[in-house]
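For this view, one protein chain was removed and the others were kept in their places.
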Amino acid sequence: MTTDLRPEQAPEVRSERTSGRETSLRGRLGSAFAMFRNRKSITGLTILGFFVLVAILADVLAPYSPTKVDNTARFQPPSAEHWLGTTHLGEDVLSQVIYGTRGIIVVGFLAAILATVIAIVVGVVAGYVRGWRSESLSALTNVFLVIPGLPLIIIVASMFDDPPLVVIAAVLGLTGWAWGARVLRAQTMSLRNRDFVQAARANGEPLRRIIGNEMLPNLMALIAASFVGTVTAAIIGLTTLSYIGVIPVNTYNWGTILNWASAQGAFRQNQWWWFMPPGLCIAAIGVALSLINFGIDEYVNPRLRSAGERARAMKKQGLDVNDPVTVVRTTTSHQENA
Amino acid sequence: MTAVQPRPPVEDAIEVGTTATTVVKGHSRVPWRFLAGRATFYLFTLWAAITINFFLPRMMKGDAVDQYLSRNRNVSPEAADALRSLLGLDTDKSLLQQYVEYWGLLLRGDLGVSLLHGLRPVTEVIGQALPWTVGLVGFATIVSFAIGTIGGAIVGWRRGSRLDGLIPLTTFLGTIPYFWLGLLAIALFSVNLGWFPIGKAYGVGMTPEWSGEFIGQVIHHGALPAATIVLASLGGWMLGMRNMMLTVLDEDYVTVAQAKGMPTSRVLWRYAARNAVLPQIQSFALSIGFIVGGTIVMEMVFSYPGVGKLLLDATNAKDYALMQGVFLVITLSVLVANILADVAYAFLDPRTRQTEG
Amino acid sequence: MTVLEFDRVTKIYSVRGAGQIKALDDVSFSLTSGRTIGLVGQSGSGKSTIAKILTQLETPTSGEVRLDGEPIPRRGAGLRAYRQKLRMVFQDPFASLNPYHSIRYHLERPLRLHGVVPKAEMDDEVRRLLERVRLQPDAVVDRRPHELSGGQRQRVAIARALASRPSLLVADEPVSMLDVSIRLGVLNLLADLGREEGLGVLYITHDLATARHFSDEILVLNQGRVVESGPADDVILRPQDPYTRALRAASPDPEAHFASLSGSDGGAL
Partner (left out) sequence: MRDALLTVRDFSVVYDVDPPVEAVKNVTLDLRRGEILGLAGESGCGKTTLAYGLQRLLKAPAVITSGSVVFHDSSGEDIEVDRLDAEQMRRFRWDKISMVFQGAMNALNPVATIGSQLEDVFEVHRPGMSRAQRREAVAELLEIVKVGPQRRRSFPHELSGGMRQRVMIAMALALRPQLMVMDEPTTALDVLVQREILRQISQLRREFGFTVVFITHDLPLLLEISDRIAIMREGEIVELDTAEQIWTNPRDEYTRTLLSSFPRLTGERGVVAR
């Protein structure tokens, strides 16, 4: 029994959670998505939303077809006609980047959905059951974690002559679920011993309700985090595979653009308009996804947020969090504590 | 409460509760139980990796020899058959039989021959490439881990200061694919500034030897790829350590250390960081597989003569024996790195040394 | 009428490397409706094992536990009836309510599961339950646990336990995590409810003083064995077993302390 009866913690700056007055559907949804309700997550979601829109509206947005060859305008730097210049075949880089968003978004989300579903099933089951069943699922998860994924994907992808995006997404998903499963297992194990789960069981709740209604809502933040993490990994995986050239270059994504740019020596000839945009897009979407996850992390563990924020707030008041000595600020005396 | 030690009935009842001397016996300084558990896991993982490896070429559409034949038209059909049986692709044996034979070959250290490298044994081809990869990736990963962990400890400690800005910066670098960062580095430092040579592990015309000049070459050639790997993987370590520090700094023993009048540096390193580093080491073990994945692409970018480049070349040439061999070796290296991290963990965390669980 | 019977229950755990541990050794007692038994012991005495057996997290190695004369059913309708009749109040009110669900949800679930009232009367029943535990229904029913104080939460947990109209309540250290000034209020509430509804109450605690005042009978557990049992005052005021005596001597007792001080000039400690 480690009952912490120590009373006075420094009061929290403010309580984060939503007021639970509303039990309407809206209120419920609100609390289900509470982990996204912070500046970081919202910024990240906005950037991500932008790319999703670009992917959907590619036909409308792109000024040219990504494969339209124009022999009169090769290796052109950015101009009014070609905002991001042209490739060695005179293709419009901007249009390629816009169309390339599709592959990125589709593969990223498909792979993440698949990986998350596997992670939930394996992780939650492994956390809920006990004994050898839990151990063997955990061992399976760890095997998938330890076996280097990318080399495996490279080999598997090379077996297909012309792998469709769905297959690539499937392979990325199948090799990318382990981290999420591990985290979910640990959290489920801690949840299953929580008194409210015991109470539900003593109540006679059926297993599916215990998992679905008692545990899953409390796992949502972790599931979201693992989803976002897998999207990131899948996007990096896809661009890497495309860059290497193990998946065919006729389906455009940012990795394929880099493959062409590299093959045509854009990096050696300073054709920055060709290789910078796709790379920056990958970075931007990566930053967006990490921002979302930072937000979720700080929701799950408020210490992470409050630590920095509070430290800064205190600094404004002339206080230092690391000061091992309590500051004295009496009106009557001395200011020697710098 | 189930861990309560059984005690014989005691005459004096007061003895029962007041002695308070029940200790979990900690005589064993080597955490055998922990290590044995991990060993079992690694053996299982190894078996899984080898089995995956066995099935990989058997799932292929078309076979390696056809690929080979389409490149080398002057091979006779008899030679092709011989090649098939040499590569273990003759399918008149049952899968189980093949599996057993595969293990037999493996245990004799026979990974087949590489079509890409003039039918030289795969082990020999990999043996030449492996030191370069282990050197580059191993060095860069350890440096990145060290800088990230120490930096993360400091950033966590000095929370709220300007150092906090390091976290988004390194995270940004971490979200960029390794290869793009590498390409940018080449474009900037090799092509435009000319500070570093483009690619390869040492200059053309050099023969590997233990001379100052050769070592200097190796460092000069390796600097850029190593720096890129460090930069790209730093963010994860830094963020992880910083977050752990924030958690650990709230622990009672840190307050106790301050109440004891310990100097700040001692509180930071001996109490806070010393505890925060433990989860770091665990995630180090689990991340190695992921890092290795990113770095093999770096070898292609920098034309570095390691196993990563070997794998990509083998993939392009559909040299299955070589692909299999490389995958096996990469997995083995990752396992070895994992074991090292586990041993380090076991020695840093006394709780693993508990003999009774 | 006897509600609960422990009949020579033994529970042995096998611990890797440490052999076998007897968490319960031949424990027998019975509880009748409307009465309260205090189960007193320190950590490791076996009292949590008894709670675990009652919530079916563990099964006895030997012996039998009977509720209303029937052994604990393993599955099916019998098990549902068992869970309706025997209800738990957990120690930590911060952990025993799901942070995600409203108070209404927590009370409606047992009502629904055990079909206590028709759907139309659900709302009224929830309010009635909250009133029974002296909470203002309007003030709490649509709130979430984290918006309530520890004492309020524990009252909600008691209301949840009462929802299925049980005949036996198992309260595992129900007040040890609450602030001292509200402990008695919660205990009094439990006592009132037990009396009014004719509940049998099994009060598990390490605190001799509350056990004495709250229980009709006390069982002292040590190392999985019942070392002493009897009417509460007898056990606490006139303990026979050396272990009980040691427990009593170790428990703070200002009354006796100051009585012995009067006259002598005492080094307090």
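Worth a mention:
Chains: A, B and C, in written order; residue numbering restarts at 1 for each.
The rule is short, and it goes like this: a residue touches a chain if its C-beta (ideal position, glycine included) is under 8 Å from a C-beta of that chain, and two chains touch if they have at least 3 such contacts.
Predicted model, so just to flag it, every value in this text is computed and none were measured.
Hidden chain, full complex: it touches shown chains A, B, C. In the complete complex, the hidden chain is touched by one of C:67, C:208 or C:226, namely C:208.
The chain not shown here touches chain C at positions 36, 42-43, 179-181, 183-184, 187-188, 191-192, 195, 206, 208-210, 212-214, 216, 233, 236-237, 246-258, 261, 267-269. The set of chain A residues touching the chain not shown comprises 1-8, 10-11, 13, 310, 313-314, 317, 319-321, 323-334, 336-337. Seen from chain B, the chain kept out of the figure touches residues 14, 16-18, 20-26, 251-253, 255-263, 266, 270-271, 274-275, 278, 348-351, 353-354.
In this text, only the chains that are shown with their structure count from here on.
The most distant chain from chain C, with centres taken as the mean of CA atoms, is B. Between chain A and chain C the centroid-to-centroid distance comes to 45 Å (mean Cα coordinates, whole Å). Inter-chain spacing, taken between the CA centroids of chain B and chain C, is 52 Å.
Distance between chain centres (mean CA atoms), chain A to chain B: 23 Å. Shared interface positions of chain A, i.e. residues touching 2 or more other chains, are not present. Taken residue by residue, chain B touches two or more other chains at no position, since every residue touches fewer.
By the touch criterion given at the top, residues 43, 55-57, 79-80, 83-84, 87-88, 90-92, 95-102, 104, 109-110, 113-114, 142-144, 146-147, 157, 160, 176-177 of chain C touch chain A in their complex.
Taken in their complex, chain A has these residues touching chain C: 1, 3, 17, 19-23, 31, 194-196, 198-205, 213-214, 217-218.
Against chain B, the residues of chain A that register as touching in their complex are 139, 142-143, 145-152, 154-156, 158-161, 179, 182, 232, 236, 239-240, 243-246, 258, 262, 267-268, 270, 275, 279, 282-283, 286-287, 289-290, 297, 301, 303-304, 307-312, 314-315, 321-322, 324.
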